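Apart from one protein chain that is not included, each protein chain of the complex appears where it belongs.
And now, chain A:
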(Lines give C-alpha, C1' and ligand atoms only; values in the text may rest on other atoms or scores of the structure.)
Protein backbone atom coordinates (compact mmCIF):
# COMPACT_ATOMS: atom_id res chain seq x y z
CA UNK A 1 0.00 0.00 0.00
CA UNK A 2 1.50 3.32 -1.04
CA UNK A 3 1.76 6.26 1.34
CA UNK A 4 0.37 8.65 -1.26
CA UNK A 5 -1.76 8.45 -4.38
CA UNK A 6 0.49 10.99 -6.07
CA UNK A 7 3.73 12.83 -5.40
CA UNK A 8 4.43 16.18 -7.04
CA UNK A 9 8.11 17.08 -7.39
CA UNK A 10 8.63 20.84 -7.35
CA UNK A 11 6.34 23.28 -5.58
CA UNK A 12 6.25 26.01 -8.21
CA UNK A 13 2.99 27.40 -9.53
CA UNK A 14 2.27 24.41 -11.76
CA UNK A 15 3.24 21.90 -9.08
CA UNK A 16 0.96 23.54 -6.54
CA UNK A 17 -1.90 23.66 -9.03
CA UNK A 18 -1.44 20.02 -10.06
CA UNK A 19 -1.24 18.83 -6.46
CA UNK A 20 -4.21 20.86 -5.29
CA UNK A 21 -6.37 19.74 -8.16
CA UNK A 22 -5.57 16.06 -7.55
CA UNK A 23 -6.19 16.52 -3.85
CA UNK A 24 -9.55 18.15 -4.46
CA UNK A 25 -10.49 15.15 -6.58
CA UNK A 26 -9.89 12.83 -3.67
CA UNK A 27 -6.27 11.88 -4.10
CA UNK A 28 -3.82 11.74 -1.26
CA UNK A 29 -1.09 14.07 -2.51
CA UNK A 30 2.33 15.18 -1.36
CA UNK A 31 4.13 18.18 -2.86
CA UNK A 32 7.90 18.21 -2.45
CA UNK A 33 9.88 21.43 -2.77
CA UNK A 34 13.65 21.75 -2.64
CA UNK A 35 13.79 25.26 -1.23
CA UNK A 36 12.27 26.57 1.96
CA UNK A 37 9.44 28.34 0.21
CA UNK A 38 6.91 27.33 -2.40
CA UNK A 39 6.17 29.28 -5.57
CA UNK A 40 9.23 28.41 -7.63
CA UNK A 41 10.35 30.93 -10.19
CA UNK A 42 7.33 33.19 -9.77
CA UNK A 43 8.17 34.23 -6.25
CA UNK A 44 11.93 33.63 -6.28
CA UNK A 45 13.72 36.61 -4.78
CA UNK A 46 17.09 37.43 -3.28
CA UNK A 47 17.47 39.01 0.17
CA UNK A 48 13.87 40.18 0.30
CA UNK A 49 14.10 42.09 -2.98
CA UNK A 50 11.39 42.06 -5.67
CA UNK A 51 10.51 38.63 -6.99
CA UNK A 52 11.38 37.32 -10.45
CA UNK A 53 7.86 37.71 -11.76
CA UNK A 54 6.27 41.00 -10.87
CA UNK A 55 2.96 41.10 -12.68
CA UNK A 56 0.14 38.81 -13.75
CA UNK A 57 -1.44 38.73 -17.19
CA UNK A 58 -2.09 35.10 -17.93
CA UNK A 59 -3.26 33.54 -14.66
CA UNK A 60 -6.04 31.23 -15.79
CA UNK A 61 -9.47 31.77 -14.19
CA UNK A 62 -10.20 28.15 -15.03
CA UNK A 63 -7.23 27.07 -12.93
CA UNK A 64 -8.38 29.25 -10.05
CA UNK A 65 -11.84 27.73 -10.03
CA UNK A 66 -10.40 24.21 -10.33
CA UNK A 67 -8.27 24.66 -7.24
CA UNK A 68 -10.90 26.51 -5.25
CA UNK A 69 -9.57 30.07 -5.30
CA UNK A 70 -12.08 32.85 -5.70
CA UNK A 71 -11.02 34.96 -8.70
CA UNK A 72 -12.22 37.99 -6.71
CA UNK A 73 -9.89 37.20 -3.82
CA UNK A 74 -8.33 40.42 -2.40
CA UNK A 75 -4.85 39.32 -3.51
CA UNK A 76 -6.08 39.04 -7.09
CA UNK A 77 -8.04 42.29 -7.04
CA UNK A 78 -5.08 44.57 -7.56
CA UNK A 79 -5.43 47.67 -9.68
CA UNK A 80 -5.04 46.96 -13.41
CA UNK A 81 -1.71 48.21 -14.61
CA UNK A 82 -1.33 50.21 -17.80
CA UNK A 83 1.77 50.16 -19.93
CA UNK A 84 3.92 53.21 -20.48
CA UNK A 85 6.44 53.39 -23.27
CA UNK A 86 9.27 55.60 -22.07
CA UNK A 87 10.59 58.22 -24.41
CA UNK A 88 13.83 60.13 -24.28
CA UNK A 89 12.06 63.38 -25.15
CA UNK A 90 9.82 63.04 -22.12
CA UNK A 91 6.66 62.51 -24.23
CA UNK A 92 5.89 59.07 -22.85
CA UNK A 93 3.06 57.05 -24.36
CA UNK A 94 0.41 55.46 -22.17
CA UNK A 95 -1.36 52.30 -23.37
CA UNK A 96 -4.79 51.90 -21.82
CA UNK A 97 -7.75 49.67 -22.58
CA UNK A 98 -9.51 52.54 -24.28
CA UNK A 99 -6.59 53.55 -26.47
CA UNK A 100 -3.18 55.16 -26.31
CA UNK A 101 -2.38 58.64 -25.10
CA UNK A 102 0.53 60.98 -24.73
CA UNK A 103 1.60 61.35 -21.14
CA UNK A 104 0.09 64.82 -21.04
CA UNK A 105 -3.32 63.33 -21.80
CA UNK A 106 -4.01 63.88 -25.51
CA UNK A 107 -4.80 60.99 -27.77
CA UNK A 108 -1.94 59.42 -29.70
CA UNK A 109 -2.40 59.46 -33.50
CA UNK A 110 -1.71 55.71 -33.71
CA UNK A 111 -4.30 54.92 -31.07
CA UNK A 112 -6.95 53.50 -33.41
CA UNK A 113 -4.52 51.38 -35.39
CA UNK A 114 -3.01 50.00 -32.18
CA UNK A 115 -6.44 49.27 -30.70
CA UNK A 116 -7.58 47.48 -33.86
CA UNK A 117 -4.47 45.32 -34.03
CA UNK A 118 -4.51 44.51 -30.33
CA UNK A 119 -8.19 43.65 -30.37
CA UNK A 120 -7.61 41.38 -33.33
CA UNK A 121 -4.81 39.57 -31.50
CA UNK A 122 -6.94 39.30 -28.35
CA UNK A 123 -9.69 37.68 -30.42
CA UNK A 124 -7.18 35.18 -31.78
CA UNK A 125 -5.88 34.63 -28.25
CA UNK A 126 -9.38 33.80 -27.08
CA UNK A 127 -9.67 31.18 -29.81
CA UNK A 128 -6.34 29.62 -29.03
CA UNK A 129 -7.05 29.60 -25.31
CA UNK A 130 -9.36 26.66 -25.88
CA UNK A 131 -6.31 24.73 -27.00
CA UNK A 132 -4.38 25.82 -23.91
CA UNK A 133 -7.08 24.66 -21.56
CA UNK A 134 -6.78 21.06 -22.64
CA UNK A 135 -4.02 18.62 -23.48
CA UNK A 136 -2.78 19.18 -27.01
CA UNK A 137 -4.93 17.60 -29.72
CA UNK A 138 -3.95 14.38 -31.40
CA UNK A 139 -4.28 11.82 -28.62
CA UNK A 140 -4.97 8.36 -29.90
CA UNK A 141 -8.41 8.16 -28.44
CA UNK A 142 -11.28 6.57 -30.28
CA UNK A 143 -13.54 9.34 -31.45
CA UNK A 144 -16.56 7.70 -29.88
CA UNK A 145 -15.00 7.48 -26.42
CA UNK A 146 -15.82 10.26 -23.99
CA UNK A 147 -12.32 11.72 -24.13
CA UNK A 148 -12.20 11.41 -27.90
CA UNK A 149 -15.55 13.11 -28.28
CA UNK A 150 -14.47 15.95 -26.01
CA UNK A 151 -11.34 16.45 -28.00
CA UNK A 152 -13.29 16.42 -31.21
CA UNK A 153 -15.76 18.95 -29.86
CA UNK A 154 -12.94 21.21 -28.70
CA UNK A 155 -11.33 21.19 -32.12
CA UNK A 156 -14.73 21.67 -33.71
CA UNK A 157 -15.25 24.69 -31.48
CA UNK A 158 -11.93 26.14 -32.58
CA UNK A 159 -12.84 25.51 -36.21
CA UNK A 160 -16.26 27.04 -35.70
CA UNK A 161 -14.71 30.03 -33.90
CA UNK A 162 -12.35 30.53 -36.84
CA UNK A 163 -15.21 30.27 -39.28
CA UNK A 164 -17.21 32.79 -37.29
CA UNK A 165 -14.43 35.34 -37.75
CA UNK A 166 -15.52 35.65 -41.35
CA UNK A 167 -13.61 34.77 -44.44
CA UNK A 168 -11.13 37.63 -44.53
CA UNK A 169 -10.46 37.59 -40.79
CA UNK A 170 -9.91 33.85 -40.87
CA UNK A 171 -7.50 34.28 -43.74
CA UNK A 172 -5.74 37.02 -41.78
CA UNK A 173 -5.51 34.76 -38.72
CA UNK A 174 -3.93 31.96 -40.68
CA UNK A 175 -1.58 34.46 -42.28
CA UNK A 176 -0.34 36.07 -39.07
CA UNK A 177 -0.33 33.27 -36.54
CA UNK A 178 2.95 31.75 -37.68
CA UNK A 179 4.51 35.00 -38.79
CA UNK A 180 7.03 37.34 -37.17
CA UNK A 181 5.97 40.33 -35.18
CA UNK A 182 8.22 42.73 -37.09
CA UNK A 183 6.32 42.27 -40.35
CA UNK A 184 2.84 42.09 -38.92
CA UNK A 185 3.13 45.10 -36.64
CA UNK A 186 4.80 47.29 -39.23
CA UNK A 187 2.03 46.41 -41.71
CA UNK A 188 -0.41 48.36 -39.55
CA UNK A 189 1.72 50.80 -37.60
CA UNK A 190 4.60 53.13 -38.42
CA UNK A 191 7.98 52.33 -36.91
CA UNK A 192 8.32 53.89 -33.47
CA UNK A 193 7.55 53.36 -29.81
CA UNK A 194 3.99 52.06 -30.34
CA UNK A 195 5.21 49.34 -32.67
CA UNK A 196 8.24 48.86 -30.41
CA UNK A 197 6.02 48.13 -27.43
CA UNK A 198 4.24 45.33 -29.32
CA UNK A 199 7.59 43.97 -30.49
CA UNK A 200 8.85 43.95 -26.90
CA UNK A 201 5.75 42.18 -25.65
CA UNK A 202 6.36 39.47 -28.22
CA UNK A 203 9.86 38.56 -27.03
CA UNK A 204 9.91 38.66 -23.22
CA UNK A 205 11.71 35.67 -21.84
CA UNK A 206 12.50 34.10 -25.17
CA UNK A 207 15.59 33.78 -27.31
CA UNK A 208 13.94 35.48 -30.27
CA UNK A 209 13.89 38.91 -31.82
CA UNK A 210 10.95 40.61 -33.56
CA UNK A 211 12.07 39.18 -36.88
CA UNK A 212 12.13 35.61 -35.58
CA UNK A 213 9.34 33.39 -36.91
CA UNK A 214 6.54 32.62 -34.49
CA UNK A 215 6.83 35.84 -32.49
CA UNK A 216 3.26 36.85 -33.38
CA UNK A 217 2.17 33.66 -31.67
CA UNK A 218 4.09 34.74 -28.56
CA UNK A 219 2.26 38.06 -28.59
CA UNK A 220 -1.10 36.34 -28.99
CA UNK A 221 -0.12 33.99 -26.17
CA UNK A 222 0.57 36.96 -23.93
CA UNK A 223 -2.84 38.39 -24.78
CA UNK A 224 -4.50 34.99 -24.30
CA UNK A 225 -6.44 36.12 -21.25
CA UNK A 226 -7.35 39.55 -22.59
CA UNK A 227 -4.02 41.24 -22.05
CA UNK A 228 -4.93 42.85 -18.73
CA UNK A 229 -2.00 43.21 -16.40
CA UNK A 230 -2.36 43.28 -12.65
CA UNK A 231 -0.01 43.30 -9.73
CA UNK A 232 -1.07 40.92 -6.99
CA UNK A 233 -1.76 42.77 -3.77
CA UNK A 234 1.15 42.01 -1.49
CA UNK A 235 3.38 41.02 -4.38
CA UNK A 236 3.94 37.72 -6.14
CA UNK A 237 4.68 35.96 -2.88
CA UNK A 238 1.15 36.79 -1.73
CA UNK A 239 -0.15 34.94 -4.77
CA UNK A 240 2.04 31.92 -4.17
CA UNK A 241 1.01 32.00 -0.49
CA UNK A 242 -2.56 31.86 -1.72
CA UNK A 243 -1.75 28.81 -3.82
CA UNK A 244 -0.03 27.16 -0.86
CA UNK A 245 -3.08 27.89 1.27
CA UNK A 246 -5.32 26.31 -1.37
CA UNK A 247 -3.08 23.23 -1.44
CA UNK A 248 -3.24 22.91 2.33
CA UNK A 249 -6.98 23.41 2.36
CA UNK A 250 -7.33 20.67 -0.23
CA UNK A 251 -5.35 18.34 2.02
CA UNK A 252 -1.97 18.21 0.28
CA UNK A 253 1.01 17.28 2.40
CA UNK A 254 3.60 19.98 1.76
CA UNK A 255 7.26 19.14 2.19
CA UNK A 256 9.52 22.16 1.85
CA UNK A 257 13.29 21.84 2.08
CA UNK A 258 13.07 18.32 0.75
CA UNK A 259 14.93 17.34 -2.38
CA UNK A 260 14.10 14.35 -4.50
CA UNK A 261 17.16 12.32 -5.35
CA UNK A 262 15.61 9.56 -7.38
CA UNK A 263 12.28 8.44 -8.78
CA UNK A 264 11.69 4.81 -7.90
CA UNK A 265 10.42 2.32 -10.45
CA UNK A 266 9.05 -1.15 -10.22
CA UNK A 267 8.48 -3.15 -13.38
CA UNK A 268 8.16 -0.14 -15.67
CA UNK A 269 5.85 1.71 -13.29
CA UNK A 270 6.56 4.49 -10.85
CA UNK A 271 6.53 3.41 -7.21
CA UNK A 272 7.72 6.49 -5.35
CA UNK A 273 10.69 8.74 -4.73
CA UNK A 274 13.79 8.79 -2.56
CA UNK A 275 14.84 12.09 -1.03
CA UNK A 276 18.40 13.28 -0.57
CA UNK A 277 18.06 12.78 3.17
CA UNK A 278 17.33 9.12 2.53
CA UNK A 279 13.59 8.97 3.01
CA UNK A 280 11.46 6.85 0.72
CA UNK A 281 7.98 8.08 -0.14
CA UNK A 282 5.79 5.71 -2.09
CA UNK A 283 3.12 6.53 -4.66
CA UNK A 284 1.92 4.97 -7.94
CA UNK A 285 1.89 8.38 -9.62
CA UNK A 286 4.63 11.00 -9.73
CA UNK A 287 4.17 14.37 -11.38
CA UNK A 288 7.39 16.23 -12.06
CA UNK A 289 7.29 20.00 -12.28
CA UNK A 290 10.91 19.93 -13.42
CA UNK A 291 12.15 20.24 -16.96
CA UNK A 292 12.19 16.87 -18.81
CA UNK A 293 15.97 16.56 -18.69
CA UNK A 294 16.06 16.89 -14.91
CA UNK A 295 13.18 14.46 -14.59
CA UNK A 296 15.01 11.91 -16.71
CA UNK A 297 18.07 12.34 -14.52
CA UNK A 298 16.02 11.20 -11.53
CA UNK A 299 15.07 7.93 -13.19
CA UNK A 300 18.19 7.40 -15.27
CA UNK A 301 18.07 7.40 -19.07
CA UNK A 302 17.64 3.64 -19.33
CA UNK A 303 13.91 3.73 -18.57
CA UNK A 304 13.23 5.91 -21.59
CA UNK A 305 13.52 5.05 -25.23
CA UNK A 306 16.63 6.24 -27.03
CA UNK A 307 14.59 8.58 -29.24
CA UNK A 308 12.91 10.09 -26.19
CA UNK A 309 16.25 10.91 -24.60
CA UNK A 310 17.53 12.36 -27.85
CA UNK A 311 14.54 14.70 -27.98
CA UNK A 312 14.77 15.56 -24.31
CA UNK A 313 18.36 16.65 -24.55
CA UNK A 314 17.70 18.65 -27.69
CA UNK A 315 14.88 20.74 -26.20
CA UNK A 316 15.92 24.33 -26.69
CA UNK A 317 15.88 26.49 -23.57
CA UNK A 318 18.20 29.44 -23.54
CA UNK A 319 17.17 32.10 -21.06
CA UNK A 320 17.83 35.65 -22.21
CA UNK A 321 16.06 37.74 -19.58
CA UNK A 322 17.83 38.98 -16.45
CA UNK A 323 16.14 40.49 -13.44
CA UNK A 324 17.72 43.74 -12.33
CA UNK A 325 16.25 45.24 -9.17
CA UNK A 326 17.13 48.85 -8.49
CA UNK A 327 16.85 49.89 -4.87
CA UNK A 328 15.58 53.48 -4.76
CA UNK A 329 16.71 55.87 -2.09
CA UNK A 330 13.13 56.61 -1.04
CA UNK A 331 9.52 56.32 -2.13
CA UNK A 332 9.58 59.60 -4.05
CA UNK A 333 8.48 59.89 -7.66
CA UNK A 334 10.64 58.70 -10.49
CA UNK A 335 12.26 61.65 -12.23
CA UNK A 336 10.69 62.66 -15.51
CA UNK A 337 7.50 60.66 -14.91
CA UNK A 338 4.16 62.25 -14.01
CA UNK A 339 2.64 61.28 -10.69
CA UNK A 340 -0.18 59.16 -12.16
CA UNK A 341 2.19 56.99 -14.21
CA UNK A 342 4.52 56.11 -11.35
CA UNK A 343 2.99 52.70 -10.66
CA UNK A 344 2.39 51.59 -14.25
CA UNK A 345 4.40 49.09 -16.25
CA UNK A 346 7.23 51.03 -17.87
CA UNK A 347 8.75 49.79 -21.08
CA UNK A 348 11.86 50.93 -22.84
CA UNK A 349 11.50 49.86 -26.45
CA UNK A 350 11.64 52.95 -28.68
CA UNK A 351 11.21 50.99 -31.90
CA UNK A 352 10.91 47.52 -33.41
CA UNK A 353 14.41 48.00 -34.78
CA UNK A 354 15.70 48.75 -31.28
CA UNK A 355 14.32 45.43 -30.04
CA UNK A 356 15.82 43.55 -32.98
CA UNK A 357 19.19 45.28 -32.51
CA UNK A 358 19.10 44.41 -28.80
CA UNK A 359 18.70 40.75 -29.78
CA UNK A 360 21.71 40.72 -32.10
CA UNK A 361 24.48 40.52 -29.45
CA UNK A 362 22.61 37.71 -27.66
CA UNK A 363 23.05 35.51 -30.72
CA UNK A 364 26.79 35.72 -30.09
CA UNK A 365 26.65 35.24 -26.32
CA UNK A 366 26.93 38.95 -25.53
CA UNK A 367 24.61 41.12 -23.45
CA UNK A 368 22.70 43.93 -25.14
CA UNK A 369 24.39 47.29 -24.80
CA UNK A 370 21.04 48.94 -25.53
CA UNK A 371 18.55 46.51 -23.99
CA UNK A 372 14.79 46.26 -23.91
CA UNK A 373 13.53 46.87 -20.38
CA UNK A 374 10.30 46.39 -18.50
CA UNK A 375 10.12 48.14 -15.12
CA UNK A 376 7.62 48.27 -12.29
CA UNK A 377 8.00 50.41 -9.20
CA UNK A 378 7.07 48.59 -6.03
CA UNK A 379 7.54 48.41 -2.34
CA UNK A 380 8.78 45.28 -0.61
CA UNK A 381 7.49 44.09 2.73
CA UNK A 382 10.23 45.92 4.59
CA UNK A 383 8.99 49.22 3.17
CA UNK A 384 11.88 49.66 0.76
CA UNK A 385 11.19 51.12 -2.66
CA UNK A 386 12.42 49.31 -5.71
CA UNK A 387 12.31 49.57 -9.43
CA UNK A 388 11.86 45.94 -10.47
CA UNK A 389 13.14 45.50 -14.02
CA UNK A 390 13.41 42.76 -16.60
CA UNK A 391 16.40 43.38 -18.85
CA UNK A 392 16.69 41.71 -22.16
CA UNK A 393 18.88 40.39 -23.68
CA UNK A 394 21.20 38.91 -21.10
CA UNK A 395 21.89 35.39 -22.38
CA UNK A 396 22.47 32.60 -19.91
CA UNK A 397 25.58 31.45 -21.78
CA UNK A 398 27.29 34.85 -21.69
CA UNK A 399 30.79 34.67 -23.10
CA UNK A 400 33.17 34.58 -20.15
CA UNK A 401 30.34 33.77 -17.75
CA UNK A 402 28.30 35.96 -15.43
CA UNK A 403 31.13 37.27 -13.30
CA UNK A 404 30.59 40.10 -10.80
CA UNK A 405 32.08 42.46 -13.35
CA UNK A 406 29.61 41.29 -15.99
CA UNK A 407 26.73 41.68 -13.58
CA UNK A 408 27.87 45.18 -12.66
CA UNK A 409 28.09 46.02 -16.31
CA UNK A 410 24.53 44.79 -16.87
CA UNK A 411 23.29 46.89 -13.95
CA UNK A 412 25.11 49.93 -15.33
CA UNK A 413 23.57 49.36 -18.75
CA UNK A 414 20.09 48.99 -17.27
CA UNK A 415 20.38 52.14 -15.20
CA UNK A 416 21.89 54.25 -17.92
CA UNK A 417 19.31 53.01 -20.46
CA UNK A 418 16.43 53.95 -18.19
CA UNK A 419 18.23 57.17 -17.34
CA UNK A 420 17.86 58.23 -20.97
CA UNK A 421 14.10 58.45 -20.53
CA UNK A 422 14.05 59.14 -16.81
CA UNK A 423 16.91 61.64 -16.47
CA UNK A 424 18.19 61.69 -12.94
CA UNK A 425 17.17 58.13 -12.12
CA UNK A 426 20.85 57.34 -11.57
CA UNK A 427 20.89 59.49 -8.44
CA UNK A 428 17.88 57.69 -6.99
CA UNK A 429 19.45 54.23 -7.19
CA UNK A 430 21.27 53.28 -4.02
CA UNK A 431 21.80 49.60 -4.67
CA UNK A 432 21.29 46.97 -7.38
CA UNK A 433 20.36 43.28 -7.38
CA UNK A 434 21.11 41.26 -10.48
CA UNK A 435 19.56 37.86 -11.07
CA UNK A 436 21.00 36.39 -14.24
CA UNK A 437 19.48 33.43 -16.13
CA UNK A 438 22.20 31.06 -14.92
CA UNK A 439 21.36 32.07 -11.37
CA UNK A 440 17.68 31.38 -12.07
CA UNK A 441 18.69 27.95 -13.31
CA UNK A 442 20.72 27.26 -10.18
CA UNK A 443 17.91 28.34 -7.92
CA UNK A 444 14.93 26.76 -9.69
CA UNK A 445 16.35 24.15 -12.05
CA UNK A 446 14.75 25.82 -15.08
CA UNK A 447 17.09 24.91 -17.96
CA UNK A 448 19.03 27.96 -19.09
CA UNK A 449 16.99 29.99 -16.62
CA UNK A 450 14.28 30.03 -19.26
CA UNK A 451 10.87 31.21 -18.02
CA UNK A 452 9.12 28.41 -19.88
CA UNK A 453 11.71 25.63 -19.32
CA UNK A 454 11.61 25.23 -23.11
CA UNK A 455 11.53 27.91 -25.78
CA UNK A 456 8.00 28.76 -26.91
CA UNK A 457 8.72 28.35 -30.58
CA UNK A 458 6.67 26.68 -33.26
CA UNK A 459 8.73 23.49 -33.17
CA UNK A 460 8.11 23.18 -29.44
CA UNK A 461 4.41 23.93 -29.20
CA UNK A 462 1.19 21.97 -28.89
CA UNK A 463 1.77 18.34 -29.82
CA UNK A 464 5.50 19.05 -30.08
CA UNK A 465 5.72 20.42 -26.53
CA UNK A 466 8.04 19.70 -24.80
CA UNK A 467 8.98 17.25 -27.55
CA UNK A 468 7.41 14.91 -30.03
CA UNK A 469 5.90 11.83 -28.37
CA UNK A 470 5.44 13.24 -24.86
CA UNK A 471 2.82 15.91 -25.29
CA UNK A 472 0.18 14.13 -23.26
CA UNK A 473 2.06 14.79 -20.00
CA UNK A 474 2.99 11.15 -19.48
CA UNK A 475 6.61 10.23 -20.03
CA UNK A 476 8.12 6.77 -20.13
CA UNK A 477 7.17 4.45 -17.28
CA UNK A 478 3.57 4.09 -16.17
CA UNK A 479 2.56 6.72 -13.63
CA UNK A 480 5.24 9.28 -14.50
CA UNK A 481 3.88 12.66 -15.60
CA UNK A 482 5.34 16.04 -16.36
CA UNK A 483 3.45 19.07 -15.12
CA UNK A 484 5.95 21.91 -15.58
CA UNK A 485 6.25 24.90 -17.86
CA UNK A 486 8.01 22.79 -20.49
CA UNK A 487 4.70 21.10 -21.22
CA UNK A 488 1.72 22.49 -23.10
CA UNK A 489 0.70 25.32 -22.85
CA UNK A 490 3.82 26.68 -21.10
CA UNK A 491 4.60 28.87 -18.11
CA UNK A 492 3.79 32.54 -17.45
CA UNK A 493 2.23 32.04 -13.98
CA UNK A 494 -0.75 30.61 -15.80
CA UNK A 495 -1.13 27.27 -14.02
CA UNK A 496 -2.66 25.49 -17.01
CA UNK A 497 0.24 23.07 -17.53
CA UNK A 498 -0.17 21.84 -13.97
CA UNK A 499 -3.91 21.61 -14.31
CA UNK A 500 -3.83 19.75 -17.61
CA UNK A 501 -1.20 17.34 -16.28
CA UNK A 502 -3.26 16.61 -13.18
CA UNK A 503 -6.29 15.86 -15.35
CA UNK A 504 -4.18 13.58 -17.55
CA UNK A 505 -2.95 11.76 -14.45
CA UNK A 506 -6.53 11.42 -13.20
CA UNK A 507 -7.55 9.95 -16.51
CA UNK A 508 -4.71 7.42 -16.46
CA UNK A 509 -5.34 6.33 -12.85
CA UNK A 510 -8.99 7.03 -12.10
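Following the convention adopted for this analysis, a residue touches a chain if its C-beta (ideal position, glycine included) is under 8 Å from a C-beta of that chain, and two chains touch if they have at least 3 such contacts; residues count from 1.
Simple rule for what comes next: contacts and distances are computed from a predicted model.
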| item | value |
| --- | --- |
| Chain not present in the shown complex, as UniProt names it (candidates "Tripartite tricarboxylate transporter TctA", "Acyl-CoA dehydrogenase family protein", "Aminomethyltransferase" or "Redoxin domain-containing protein") | "Aminomethyltransferase" |
| Per the touch definition above, residue among A:279, A:313, A:329 or A:365 touching the missing chain | A:313 |
| Candidate in contact with the missing chain, chosen from A:46, A:303 or A:342 | A:303 |
| Hidden-chain contact residue, picked from the options A:268, A:340 or A:459 | A:268 |
| Chain A residues that touch the omitted chain in the full complex | 268, 296, 300-310, 313, 469, 476-477 |
